[in-house]
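Omission of a single protein chain aside, the complex is shown with its protein chains in their original locations.
A and B are the chain letters, set down in written order, and residue numbers restart from 1 in every chain.
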Amino acid sequence: MTDVVQTDLVTLTIDDTQVSVPKGTTIIRAAEKIGIAIPRFCDHPLLDPRGSCRQCLVDVLDAGNGRGFPAAQASCTMTVAEGMVVRTQFTSEKAKKAQAGIMELLLINHPLDCPICDKAGECPLQNQAMSVGRGDTRFDGEKRHYPKPLEVTPQLLLDRERCILCARCTRFVEEIAGDPFISLASRGRNQQVAVYPEAESGSLYSGNVVQICPVGAFTAKSYRFNARPFDLVSVDTTCEHCASGCSLRTDQRHGKVRRRLAGFNPEVNEEWNCDKGRFAFASGHIDRVETPLVRVNGELQPASWPEAIRAAAAGLKKAGDKVGVLPGGRLTLENAYAYSKFARVALGTNNIDYRSRRGSKEEATFLLSAVAGATTPSYADLETAKQVVLVAFDPEYESPIVQLRLIKAVKKGLKVVNLSAIRTSRSDKLKAEWIPVEPGAEAAALGKVKLDADSIILVGERGALAAGALKAVVEAANKSGARWAWIPRRAGEIGAVESGCLPNALPGGRPVADVKARVDVATAWGLETIPGNVGLDAVEIVNAGAEGLLDALVIGGVELRDLPDPAAAMQAIDRSFTVSLENRLSQAALLADVVLPTALIEEQSGHFLNWEHRAGVVNKVVKSSAMTDLEILDLIATEMDAPIALDSTEKASNEWAGFGNWEGERPALETEPIEAQPEGVLLTAWSEPLWASAANDGEENLAASARAEFAALSEATAKSLGLEAGDEVSVSGDVASIRLPLQVREMVDGTIWIPANSRQGTLGELGAAVGHVVTVAKEGK
Amino acid sequence: MTDLLTPVLTENWGKDKSWTYDFYAQHGGFEAAKKALKMKPEEVMNTVKDAGLRGRGGAGFPTGVKWSFIPQANPKPKYLIVNADESEPGTCKDMPLLLASPHLLLEGIVISAYAVNCHQAYIYIRGEAAHVARRMQAAVASMYEHGWFGKDIQGTGFDLDVTVHSGAGAYICGEETALLESLEGRRGQPRLKPPFPAVEGLFASPTVVNNVESISTVPSIIKNGVDWFASMGTEKSNGFTIYSISGHVARPGQYEAPLGTTFRQLLQLAGGIRKGHQLKFFTPGGSSTPMLTEEHLDTPLDFEGLAAVGSMLGTKAMQTFDETTSVVRTTTRWAEFYQHESCGKCTPCREGTQWLVQILKKLEAGQGEEGDVDKLLAVCDDINGLSFCTLAGGAVSCVTSAIAHFRPEFELGYTTPAWEAFPYEKSALFEGGVK
Partner (left out) sequence: MAQSNIDEKTIEELKQIMARYPQPRSALMPMLHLVQSVDGVVSQRGIEVIAELVGITEAQVQGVSTFYTQYLKHPGGKHHIGVCSTSLCAVMGGDALYDRISKRLGVDEGTTEDGMFTLERVECNAACDFAPVIMVNWEFMDNMTPEKADKLLDDLEAGRPVKPTRGATITSWRDNERLLAGFYDGKADEGVSAGEASLAGVEIARENNWSAPKGEAK
């Protein structure tokens, strides 16, 4: 490996210092290597070189051929050559003068509105004007004027006067996100960044243009005029929304999060994130539970912490093991571990399941036997793979940074195959081969895809909804040498699997059904035994609760509407003594008997494990006395005389790490029998980040930038139902209906696509499920 | 001794139906193509190389050498693009050529495409010339009809398709990489080089871009030989070319003559400066080439001769102005031209041309301030050589050369409007303007 690198090295001299860099490196990157910062605007290491702002001009005394250039050259586009001699602004008057000249030209049309500009204080233009610009300007003419600002999307504003036309934003949307919703328009002095005013949608990654804009041209509505960079306190942390695992930089002032930026993490999100990760962070403040609540005479009443803990402990103790625990999929690893331990130690039950979405029995086995402790491919592996096969997975909507990495990989020659009931624009961005698959038939379809050791199969959470699909993924990989990864949607899912928040699993992939595994865990936890029976899963807990078979429930951050049967869940809460650990007055909290307020994500520390099983550190951003789930569970357990001894995050993570991976046998993967469907239109659906989601609450600009909801049918199916594009259709499950405008799309005949998280109702609220029959009817034009 | 004028490309202009296939075929047309198709492609390429034909679109790069850069081992298709985006102020030779003798270019395309192993050529014509597009569309159709374009042309087994493509108003598309962007349906902004078009041009395939006049000259070289071509012109600037004379001369027009002819000779043929007036300044090769004056009348109009006096041959377009003309006015207009045509990609050109225009307009209006002329030069210095392509360099040349020759006239702009010092109606060709 090192030999190869050696032969490709080129040695040049910059400001009298020799540096060796790989062939093809640009001068500006080579200079960075030896700590020489050449000013720049259009240059960005992750974007294709453009050479348009000309700020990075340097004096090339020798191009490596014994001759230099009479004029200064752009260091962002010129690549190094052996023996090249370069002088930057630090050692060359020519370079210094050229840079000062360019800076003056850039500023002739830039307004002097730094005092009211959001970027001031962290502005590359401001900073570099100070370091390489002239002290004054010789320009005394008219500056360009535009009416300000332009609403580019409901979330983004553009002050065109401030724009220096570096095209970072337009290159980002085209090269990185594959969503050219903005483009340079007009030309010459009238050139500007423009959006098509009637365009239907922007980009899920649009917020990145604010971050890479080297001036204050792009601003986010939600942050505009909200704070000054120098008043903010920044903390590096990890995004809580999905399993992509983006590093974040969260900025707070006066104890309130003001904005979030993509963190720098070359191995994961590089320098990007999605709009949900960037903009959705206000929901916790909307209907925050400020104090513990205890139901007295049918009413939730504020209570002191000791009172509430006593009430919770008493109720749970009384229920014994007739109890179920629904921690939800959004917990940090440490909190999830605390629920897992609490269920076994304090409640003596395996009735625990983090899955607030629809899952399956075979999925639980898959999670225990194939996911827990698995060595999965990484983001980097996606770039070097020759083929990626998507099974029940829309990367852009279900793990947005995976989509960005795939876009990058496709440019390098990756082939993507998409097994899906519907052809999508996101999969077209990947130039994917679309293999039409009826919902539920993924296992069979995968069998027909040619795989080899250079292939990676990515299966999403919807894999659980197709009989045998998860097993088929593992078997196809084993047979062909291909690798695979399960990419769930929620940030806490992998951590929940690894910590044993499943009815069949204990920490580190230890099977509940395995006596040695139970002994392992019992010993570590100081218990005599751990119940040996596989517990109830989420659906069974809800059903049992609704039927009055459970006496108590412990519910974490679960949106009841996400569950397969929200009505049953309400009934279950109603009929059982329910302890809700929540930061908002959610549906579950409102129905619970004891509500214990938990810390917001910015008020706690811990880790999320992303789909790669890579740990991302969650750091406390704001000071707060709010307790995390684990601290609360610790108090309850102590009160119940069954201590879990987890009064700090560190304790939880150390204890979890102490388990390591289970080396013993795990149950074989299984396939549940397919539930026969009556004649009718089969449903396919997924959740999109910007549609209904409690996490988006309070972010109207973000919600407004989501694409419009719709239903989709194939042309033939639409025709057979007497429908055409633009018709208003109603789609009904067993419980309720929603009305959506119809689009006619390339998709499998006999299926319909609708949003799984429509603002009108989730699939659970409709009484509908992927792969099941729904009723479709015309409602009008 | 060669004659003063040597009509080759212009020979049949003005003749009845000169633009038709039949006319061309009956007047010696296609002899060269027939000859070339019997040669080996390398032989054709070497002939053009040996003849020393240099690009007639401004830069003067040897045409045959340009062809030889096409990597023949590259399995991708090769493209030939004819640059008919003639837009440099003063340049007006390609449009009349395409109107009068379109088949000359088309025969040149057959030969050139054959030489570089290209099977698809495009003719990119500026959009603002409807009749030129019309004549070219008809001429290309006639070539298909007569088996010169299409599959197996003239039974030689060589396939060649030719597509006429009209632009839509952008000077910058005369720059070859901007032309490629435009032809790919993008904004006409120049591309980063490398990769050079010869390696990755149109559709990332090997591409050669040549000017109309260059390609149209090829048939005569094939037909008459290397020595014939080299017998005209000067040592390093071989052959003949079309000189375009416009402005305050008695007989403006196109004059086809050997390279190295002087402007004094051409001006004489053009009947001199209009009656009662004297030469003030002229551009030798379009507005982007530094302007010259009386003292340069005997400079040979070839690549070397003009370089020696600090200018360029460019497109050999002599815009000629007499003493009634305000140089501040013409310079301001040219600067406005560059400002208008700047693609906007790079800072020096986009911002710099705008600044130049603002200062020049003040000077033209007599509202300049002490130091403005030096400021103009300083801004030029901050642009010169630092822009992405050469468009801004044209703006700089026209401003700096005008100041070099006529500085006092610019300084007069601190006090006196140009229209007072040089009443504009005196420069016009007719009396009276606004009714």
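As a working rule, a contact is a pair of C-beta atoms (placed from the backbone, for glycine too) under 8 Å apart; a residue touches a chain by one contact, two chains touch by 3 or more.
Quantities reported herein were computed from a predicted structural model and do not represent experimental measurements.
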Shown chains that the omitted chain touches within the full complex: A, B
Which of A:83, A:111, A:154 or A:180 contacts the chain that the document leaves out: A:180
Full-complex contact with the absent chain, from B:62, B:150, B:253 or B:417: B:253
Among B:153, B:269 or B:383, the residue in touch with the chain that has been omitted: B:269
Residue among B:183, B:279 or B:412 that touches the chain left out of view: B:183
Hidden partner interface residues of chain B, rising order: 2-8, 10-11, 13-20, 31, 35, 77, 86-92, 94-96, 99-100, 120, 126-131, 133-135, 137-139, 141, 163-171, 182-188, 203, 220, 223-225, 227-228, 231-232, 240, 242-248, 251-257, 269-270, 287, 317, 319, 321, 325, 329-331, 333-334, 337, 340-341, 343, 424-425, 427-430, 432-435
Residue ranges of chain A at the interface with the undisplayed chain: 179-187, 194-196, 198-199
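Methods note: only the chains that are shown with their structure count from here on.
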Chain centre separation (chain A, chain B; CA means) in Å: 55
Chain A-facing residues of chain B, complex: 170, 187, 192, 339-348, 350-355, 358-359, 375, 378-379, 381-388
Chain B contact footprint on chain A (complex, rising order): 49-55, 57, 70-72, 77, 98, 101-102, 104-106, 108-109, 138-139, 141-142, 164-165, 184, 186-191
